[in-house]
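Here's the structure, in structure tokens; my notes come after.
Yeah, one chain of the complex is gone here, protein chain that is, but the others are all in their spots.
First chain written, first letter: the chains are A, B and C, and each begins at residue 1.
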């Protein structure tokens, strides 16, 4: 069991009193997480003592900054059980990581090249950041974009898997945990089929990395993307993990300082991965912050965090079921399900739900959660989403339920 | 005159004692600047009180975070005298800003499209971040890359401007202030010729924005790129300013959350600029930090900073002239010159120069400074570079000169 | 309570009983969305000479965006274009006032109920959605654009 009280003390914002006098109940963790003071201290120490540009200096600060930055890469590599630290590329966010892969595949040589004869497979529950890059790639190469649909209870419909993933499929990209439905997807079935047809597999782990053990070797994917700000780290840092031989074979994306081996006006050669994909001054302090966040998460234990969130999810689902006219969009049990719960409340628009909850200090997200196709699929304009994390409590669930009763009364 | 003593007190790292007992003399400002506590406080306050994801929330924290993030955009817009705040795009660094433009022009429609009939013009003194993106664009489109050479005294050789910028030129991209030579380039002559042939003008202002008044309207460019970490702001934030009608007409670069108007599985439409170019969760805290950095710079005054650096540069150039066998690479007077000074010292390799200086607490940069073509042009393997900022003092110049004498004695 | 300043009874009334809803004959049609929340509106204007004969609309969205479209219909239909435009500008000014203005009841009638909404940046866009759509559709109608099919 987590000592949630002790954990909450590490997060300064959680004791914030809002301008209307209400204490903050932060249930918007799928959008972004709060930061413990350990992470903020790491940032401040970096800037107050060691700040320098990395990799190209022989002076003390530059050596220290480089050691801290590369140390963060080690921390990420071991957090996701990467076979090699050189497989960890730092980006600005998960969206850049996913765009990086889509662009590499557009510019790649055979056998990776996505062209007019290729098919790209995604799913209907992707975040826009795992839809739009592939739409752009399809438009620009003439490739065909296909996708898995959803079942009524918020799961992937894999019944036509052999027609969707075919010999023409060059890449299959899908979300491990949906940010809108909370669904945890069955990786193995998809990876198996993708491997059978020789397609590359990209996994969007943005909602998984913060909440459960993430083992890139166990996933057997080719690329895994996630984002720092949802896992206690600063904004401005993301990760792309990729298999070493792919990172070696694939062409660079952004060009500039850091990513080169040698430059002349006529032509350039590129540094080995991961540097090949890190053009310009990297998010140094943010990587250091991510390293500190991982240290914090490891200290608590990812298994313990997952178990805590599972309990909270079960409790929340059972209490939400008490609220009249409330319809959960996504799995209604805690099985293969993470701690982001979307719902509608009668025909009260989610914007109105969120506003009235905010008045009570309860921060939830409303809208399409950057997953508009899911709303279209279920014929709803938007949802209200409550999402939990390691510092969430049953009392916060109770506050949410009270709040929802109040919403109903207000618009009743 | 600046009150440099008072300014130095705002920068915690400047009072650092290094592990070898020497106080830090930080002369690596062209690589990255140090951060005042005002900026660090803004970061901490953001994370401790207001942290939330932006733009899509109705709850209090989301409204506060959005106001802070968009407030930083206002600060940048007024700092560079942009006609509209919507012309300010936040990126992760200057390198991304430059790649963004190169990619947009590759995917654009006529009249902007760069294709096999087009020519791209850069200069031999560009940072790799303003070379490699154009080499990649040229490779991928078949366009021809051309460049201005350099005179022996470190200036652009514009004598063949009419042959270099021609009717075929689609884009001219050049550095306002060279990070290796310190040269301040004559913008007007180049812009005039580019406008005559209808080419777009991109200005890399990475070494200008931190040190002088930057007025994008006065420059008459189409795009201006710069980077936060060199101007007292955190790592992980850059800026691309672009003329509104161009940002409206040009296609997006990265796809994802935030940058869309409406998404379906079949197709998507994009939000108006600047959001069209900001895929994914933006560097929120870093933008807030950049806003605080700009407030700090404005408080001191950009004119006063430029004047201070001019004085330091004059002093440094005159004292460096005393050191036997020292050859300045770049302009040898402070006229049209910024405060980054590269030099060689006999045939002592810059790496060795830097190492011996570091032993005395003096942090300089050695190598090709991501501008290898400049080293090739002047037939040198690398340079040692000392670069100054608002907190630099004459005493630090003196320490450098003493250090260089020591280097000569050591390898003598 | 702060909430009541946003959700005035007038707003809730318009939300529950919208005026002039539904798509009717028009000279121009536009479809606007609020990308931040997904609110959508399809709106048509019908001109007769200089007079705004009808504003018809259909859409989905929160109480604020729905009520605002209803109020717009009330206020603008039957007005001369010049006057309609003045009302639109007055409403825009009110919504951008960050809670500083109360609004002129002579001009804005029920729309002054939205004064409280102007304190909530994320909701201002909801309130303005139909008004921006109206402005766009009117410009198109004046330019003689044909009625588009509903998207």
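To be clear about the criterion, contacts are C-beta pairs under 8 Å (C-beta built on N, C-alpha and C of every residue); 3 or more make two chains touch, one makes a residue touch a chain.
Nothing here was measured: the structure is a model prediction, and the numbers come from that model.
Among the displayed chains, contact with the absent chain in the complete complex occurs for A, B.
For the options B:339, B:366 or B:404, the residue in contact with the chain missing from this view is B:366. Contact with the omitted chain, checked across A:197, A:271, A:306 or A:323, is made by A:271.
One chain is missing from the display, and on subunit A it is touched by residues 55-58, 62-63, 66-67, 260-262, 271, 275. Not every partner is drawn; the one left out touches subunit B at residues 20, 349-352, 355-356, 359, 366-368, 372, 375, 381-382, 410-411.
We take it that only the chains that are shown with their structure count from here on.
The chains that touch subunit A as well as subunit C are B.
One simple way to say how far apart two chains are is to compare their mean CA positions; for subunit A and subunit C this gives 37 Å. Each chain gets a centre from the mean of its Cα atoms; for subunit B and subunit C, those two points are 45 Å apart. Across the assembly, subunit C contributes residues 36-38, 120, 123 that each touch 2 or more other chains. The set of subunit A residues touching two or more other chains comprises 20, 351, 355, 366-367, 372.
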